[in-house]
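Excluded from the complex is one protein chain; the other protein chains are retained at their positions.
Each chain carries a letter (A, B, C, D and E) given by its place in the written order, and its residues are counted from 1.
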Amino acid sequence: MSIAVCPGSFDPVTYGHLDIIQRGAKVFDKVIISILINRNKTNPVFTVEERIELLKEATKDIPNVEVDTFNGLLIDYMHTKGANAIIKGLRAVSDFEYEMQMASINRLLDNKIETFFMMTNNQFSFLSSSIVKEVGKYGADVSSLVPPNVEKALREKFEEPR
Amino acid sequence: MSIAVCPGSFDPVTYGHLDIIQRGAKVFDKVIISILINRNKTNPVFTVEERIELLKEATKDIPNVEVDTFNGLLIDYMHTKGANAIIKGLRAVSDFEYEMQMASINRLLDNKIETFFMMTNNQFSFLSSSIVKEVGKYGADVSSLVPPNVEKALREKFEEPR
Amino acid sequence: MSIAVCPGSFDPVTYGHLDIIQRGAKVFDKVIISILINRNKTNPVFTVEERIELLKEATKDIPNVEVDTFNGLLIDYMHTKGANAIIKGLRAVSDFEYEMQMASINRLLDNKIETFFMMTNNQFSFLSSSIVKEVGKYGADVSSLVPPNVEKALREKFEEPR
Amino acid sequence: MSIAVCPGSFDPVTYGHLDIIQRGAKVFDKVIISILINRNKTNPVFTVEERIELLKEATKDIPNVEVDTFNGLLIDYMHTKGANAIIKGLRAVSDFEYEMQMASINRLLDNKIETFFMMTNNQFSFLSSSIVKEVGKYGADVSSLVPPNVEKALREKFEEPR
Amino acid sequence: MSIAVCPGSFDPVTYGHLDIIQRGAKVFDKVIISILINRNKTNPVFTVEERIELLKEATKDIPNVEVDTFNGLLIDYMHTKGANAIIKGLRAVSDFEYEMQMASINRLLDNKIETFFMMTNNQFSFLSSSIVKEVGKYGADVSSLVPPNVEKALREKFEEPR
Partner (left out) sequence: MSIAVCPGSFDPVTYGHLDIIQRGAKVFDKVIISILINRNKTNPVFTVEERIELLKEATKDIPNVEVDTFNGLLIDYMHTKGANAIIKGLRAVSDFEYEMQMASINRLLDNKIETFFMMTNNQFSFLSSSIVKEVGKYGADVSSLVPPNVEKALREKFEEPR
């Protein structure tokens, strides 16, 4: 059984992520979307629990997808899940170089785990969680960028007094 | 059953190609290495028949690998083979942009076929069939770049009067 | 009056080109689409006359667009037309570097002429005349890539005995 | 009337910025240099008021240039000014990718607003406000990088006890 | 006498750095490895004193290498050492653009000092001090990435209560 992990922050999940997840789920027996937690450097908009809920709702129609979290080394996490592949979307040259570096170090740590890069749909090639938060913060329409439940959550989040 | 096609010229196959093929064969049920023929622009060193033989010999220990040829559109070829994935090695930024363009056009032609990019081993990140031919032509030692049967074939090819 | 030249081979014009032309025509008083002729390196699919016709038909609803040809230095041509700006679409990093080199040399030759780069619509970021010809040659559907008159012309061209 | 906005931090304005502004001002009827305020992540060397003064002095000989500030979404700001174009200088590949992403999101938010990229003069292709501050901090001669009023302001700023 | 400076943070030194240093030391009469101190933005794992010790131990077999520190402008530091060349390793496109910018500004500040870029061994093209710290933190084996004394120091550092 081929199990792939799709790691990320997903703060929040976008149509770009969902495109990769859906397409990966057609080839791999199981895709585990795994939220990296415990990175102290960022100031997330959504809590890990909120991100899990948003991902579960957004992927509820894909039967072989599971939502999970991890911390520490991705490779160690994969061992606990019996996963043998990593899937990542590629958008731009800057993505490419960073992801190649990550794939190299993961290959060094465990030579049997393989990273598969998938091309993000051109329509979403500019899209990132950061962009969504940046424009959502000012009330711009993000319905073409994120699924309805995320759109709603963003609106509520940015309406809250801060 | 997941069937992946690994297309290319393979003139000749290198350790960089073999790295991708071996790793792809661990995840996909079957990997078809398919030599693109009928491109009139290049002046190949090896004939298609020679390239098939070199590939077959070099991959004879990987049970789920098959060597084939195609011409015309890759997508049309994949339909005839029942393949649903394309695997490609990525080395550098210039590769990346060209391959993203190819993946886009293939996705446009058939939305159900997915391209998976795999990172070429760092050790081979500079390696290409052209480089092998360029240095092989002058008698340089290419035993760290290509499998033994290809090394032998290159030596014979460049010793032939031309 | 601001007159912009949009130079290229246009063999044939695609929706990517038309996107740039339409958007440029909203900002500049006049946009001259100018086909570079007399480059002996390529083997065009369409003659210059055919390309002019295809461009004229495809842009007939944009009043401030003109179709023309040039050879020699772009800067010399611009002087004869009283044009003061060049517009070019940018798709990828490889485009970027080549176009920056061209813009530098043009600035050196005439410091008063400015090159404006416009971003090709994401939807067409993989699109080029070469790709259209490559897939059109094998009978693939190109109706989402080129306007109807070009689609028809391509079909006729590739049905001709060669 | 074509009104272009040239957005940025301008902390402080350099000869690279001025090159783009002067050249843009030859093609557009009006160029509004607009300082993005209210970004809490950076620790500016010059206050917004100081940056306005430096820009006004440095552009006082270009009649169709105006200096302003904005916060929030650039697109919203442009609507209040009746502007229909954004002009940005491009230096390197990393600039290119970020700016393409910004141009994509702006196009999504308002399809009628166009971003025009201009090539920074080769002479200034390495130049940024950060570099100027970095070397100015140690008393290096920056007279070839910034206009005289900015050079003077930097010297005063870095002589102040901190 | 040709004296080259190899500047960096070296927090900690890796086999990638050592590859560049060893190769540079074959061409230049003397190579000064110089640790940039006093940058307040980072939170280093090793103190400057620890980094000096790790570098001295790791390079003790290369006779014409010296370990030092500097702050302020690299160019000013080089004058005090009588150095006329800078050596830097290049790994990826993102390195390249940043380093070209640095080399430009250094050339502007002192036209007689030259920057020489050397290609990092492919085997280490993904390697950085950050990656080493990231994986070392979780107890991964870094013996193929850093020399034995650094490996030991990392283990001790990450075992300390924090």
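Note that contacts are C-beta pairs under 8 Å (C-beta built on N, C-alpha and C of every residue); 3 or more make two chains touch, one makes a residue touch a chain.
For clarity, every value in this text was computed on a predicted model and none was experimentally measured.
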For the chain that is not shown, enumerate the shown chains it touches in the whole assembly.
B, C, D, E
Which one touches the absent chain: D:Val5, D:Leu18, D:Val93 or D:Val146?
D:Val93
Contacting the left-out chain: of E:Val31, E:Leu74 or E:Val93, that is E:Val93
State which residues belonging to chain C touch the missing partner chain.
72-73, 75-76, 93-94, 97, 100-101, 104-105, 108-109
For chain B, which positions touch the chain that isn't shown here?
92-94, 125-126, 128, 131, 135, 138, 140-141, 144-145
Could I get the residues of chain E that touch the absent chain, sorted low to high?
2, 23, 26-27, 84-85, 90, 93, 96-97, 100, 103-104, 107, 112, 114-119, 121-122
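Basically, only the chains that are shown with their structure count from here on.
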Measuring between mean CA coordinates, which chain is farthest from chain B?
D
Return the distance between the CA-based centres of chain D and chain E, expressed in whole Å.
34
Shared interface positions of chain E, touching two or more other chains
93-94, 125-126
So which chains actually touch one another? I want all the pairs, not just one.
A-B, A-C, A-D, A-E, B-C, B-E, C-D, D-E
